[in-house]
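As you look at this complex, bear in mind that one protein chain is not there, while each of the others sits in place.
So that you can tell them apart, the chains are marked A and B in the order they are listed, and the count of residues begins at 1 in each.
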Amino acid sequence: MNSLLKIENLQMYYFTSKGAVRAIDGINLELFPGESIGLVGESGCGKTSLGTSILRMPTPPGRYVEGKILVDGVDVIPLPEKEVRKSIRWQKISMVFQGAMNCLTPVYTIGHQMMETLVEHQDMPRSDAEELMREYLGYVGLPPEILQRYPHELSGGMKQRAVIATALFLKPQIIILDEPTTALDVIVQAQIINLLKKLKQQFDLSFLFITHDLALEAEISDRICVMYAGKIVELGTNEQIYGIQRPSHPYTERLLAATPRLFKKVEQLHFIPGTPPDLIAPPKGCRFSPRCNKAFDRCFEEEPPLIEIEPGHKVACWLFH
Amino acid sequence: MKFADFKYGLSEFWSEFKKERSGLVGLAILILSILVVIFEPLILPWKEANTKWRSIDYWQDNSAGAPPAWTNFFSKQKAAITVRLENPKDEVIEMDGGIKLATYTFDYDYTADKAPLDVIFHMIGHGDFPVQVAVERPDGQIIELAQRFEQGLSGQDIRISLDNDGRESVFTFIKSHESEEALKEYSSKSLRTCNIVFNQTREGMATEFKSLKGNYKFIVRALLLVPGYSEVEDPYTVVTGSVSGLLGTDDSKRDIFSGLVAGLKWALIIGLLTSAISVLIGVMYGIVSAYFGGAVDSVMQFIYQIVNSVPILPVLIVVSAIFKPSIYMLITAMVLFFWTGSVMTVRSMALQIKEETYIEAAKALGAKHSRIIFKHMVPLLIPYSFASMALSVPSAIVYESSVSLLGLGDATIVTWGQILHDAMQGAAILKGIWWWVLPPGLLIAIMGMTFAFLGFSMDKILHPKLKTR
Partner (left out) sequence: MYKWFAVKRMLKGIFTYVIIIFIMSVLFNTVNEQTMRSSIEEQVRAETMRLKNMQPSALQRFQEQRRQELIRLYRLDRPLMERILFRTWNTITFNFGKSTIIKSSRGDREVLAIVGEAIPRSLVLFTVAMAIEIVVGIILGLKKAQKPGGSLDRSTSLITMIVYGMPTFWLAMILIMFFVYQLRIFPSGGMHTVPPPQGIMYYIDFLWHMTLPLLTLLLIGFWGIAFVVRNIVLSILQEDYIMAARARGIPENKVLFGHTLRTAAPPLITMSVLSLLASIGGAIIFEGIFSWPGLGNLYWIAVQQNDIPVLMGDLAITVGLYQVGLILLDLTYGFMDPRIKVGGKA
């Protein structure tokens, strides 16, 4: 099966006045049709940067240094902006952003913003466009009156649904979701997740689901990719990562341990001591080594490569050599 | 707030501020201005400019409307520069009967192409004595210029002006060099003394001036007749040229540079006092309004809107016209309007702070209102206040100069606005007296620019929202 999206050795740095921040430092990832990959990690590990990079819009002062992003076999990095805008963005890949509160322009109606997006990519008469918009609003469970409303008139959950509808209606194959439920309360969060699962099935979509919430990933993703300090440290199926007594990267272990379970007695809250490394001058060797309780000499000297420890399960750790 | 915290905050601020070039320029100019104000007595060419700005006597030896001395650099025909000659060579000869002949010789190096307008001799006199003035020219000729008999003086200033008192003798002098024919049209009244004294002696000298350059000695002799009674002190001479000073003179013969230097301190006082007091009031007003909320806030907002809806300048003008205020009353009047400037921003900032949980916590602990306000809210707003103060200074200075421009300012002091007012009265624009019109306004603009530099740099640092991510 051909991959929809293939990221080859991507390096994207933010060139600030204090130095180059190595936010994405050699990422390899493949996304296949119909699957959902979850991207987890702490704040600042590079997951949002990866999301915007795939859409070929790294936040300034970010720039691509190395690597390829192949969408349907074509590398998008060297493409001219116009082409990316017309054929890649929103047509092949769309994105649902973090912060539902603030991702719609406050001075335009929902209808205007949706129409604008449609018209930009496809020539269709107004009436057809409106039809389409109403149809997709229906899929996300919103009434058509929403089209006349302004963003501030909607609740967070409604806004997020509208955004999801907008992300869908050009029928892209890949949808990147960056913390789509973080700003919402738990009940609405559950509703949105269920909606996403339903839509994934209905339209045979592929998701790249970015979050720091492990429990959420377990719900929606088929494969999980754990990121730390700009690198992938573990990649595997849902079962392989979350399964108890499974071999894991020390970071993943601690992430899982840090999540308090509802039905277990909690004596002490586990946390990972230390802070993420400075990405301008990352440590030699494994980037997690300063905080790792299982680190040994080699860890501080050489960077471990990503190796497959069982079919479909890759870990970057010297423990597995 | 502890002093250590304050010092830390200040040093952090300074390290950021250092990076802003415009801010540093503003700071430099401000420090320079303060130094000028402190050293004003040394810098002023005319020491009593502050108190004697409106006196006629003080400036009478200057020429009116004279361009600055350095304009000479640009003209082919060099004009004479107004100078004051002091410390003459002095000689006292004792004669019989205790009579003393005091002789003062002033050296003057004349290098200009155009004649000076006048030479004026001053001395303080006591008692009775005759005074004589003569000049020894570079070509060796000596002209007796004027003489006078002073009587009954008791410490008054004697002023002998060649242009007034020397015409007769100079006419006599010229008769010996020019023909009767040439002199037929002239009388002693129509010739300017200096045009003759400094002229090369030749035929045609009555009509054409060719400067005789070189060293001139002006000899002033006083015959002190009554010993112990007739006395002469502090003699000095002024050669009045047609260019004068660093920035020339105005219609009333006042040295403009002195006026501008004298006005600097008032600009600073007006600007700083008005902005400091009004921002302080505004900040406190905003905090109180936000903190107490409810009815207090509504009332305060209402008052704010009323005051804010009145245009400042028309009211300032009417009030000044009726009450003729002193400068401090004018400052007070301006403060009464300026305080509204910072209220809205401070109030919204204070409202945000109020919502912080630590304020709630403080209240729960039973902290008094004043403690919460002064310990928790004010320190957060101080940075904004400073930027706000800096940015209000230019307006205050401009308002004062507007009021003064209309002639309604405080007549006991000198401000740049007043100088501009005099310029308007003296039709300086029409007459092209640019050195009267350009510098005062330019200084106002520079002062405004300085505080704009300071204020905007501070604002940039303290308002991180405006920084690019």
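Definition applied: contacts are C-beta pairs under 8 Å (C-beta built on N, C-alpha and C of every residue); 3 or more make two chains touch, one makes a residue touch a chain.
The model shown is predicted, which means the values in this text are computed figures rather than measured ones.
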Can you list the shown chains that the omitted chain is in contact with? A, B
Looking at B:A4, B:L42, B:A295 or B:I322, which makes contact with the chain not pictured? B:I322
Out of A:A23, A:I69, A:L104 or A:I309, which touches the unshown chain? A:L104
Of the residues listed, B:V135, B:I444 or B:M458, which one is in contact with the missing chain? B:I444
Please identify which residue in B:S11, B:Q77, B:S176 or B:S309 touches the non-displayed chain. B:S309
Of the residues A:D75, A:E131, A:E153 or A:D204, I need the one that contacts the missing chain. A:E153
If the missing chain were put back, which residues of subunit B would it touch? 22, 305-306, 309-315, 317-318, 321-322, 393-395, 397-398, 401-402, 405-406, 420, 423, 429-430, 432, 434, 437-438, 440-442, 444-453, 456, 465-466, 468-469
Can you list where subunit A touches the absent chain? 52, 55, 57, 59, 85-86, 89-91, 94-95, 97-99, 102-109, 113, 116-117, 120-121, 149-150, 152-155, 163, 166
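Throughout what follows, only the chains that are shown with their structure count from here on.
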State, to the nearest whole Å, the distance from the C-alpha centre of subunit A to the C-alpha centre of subunit B. 68
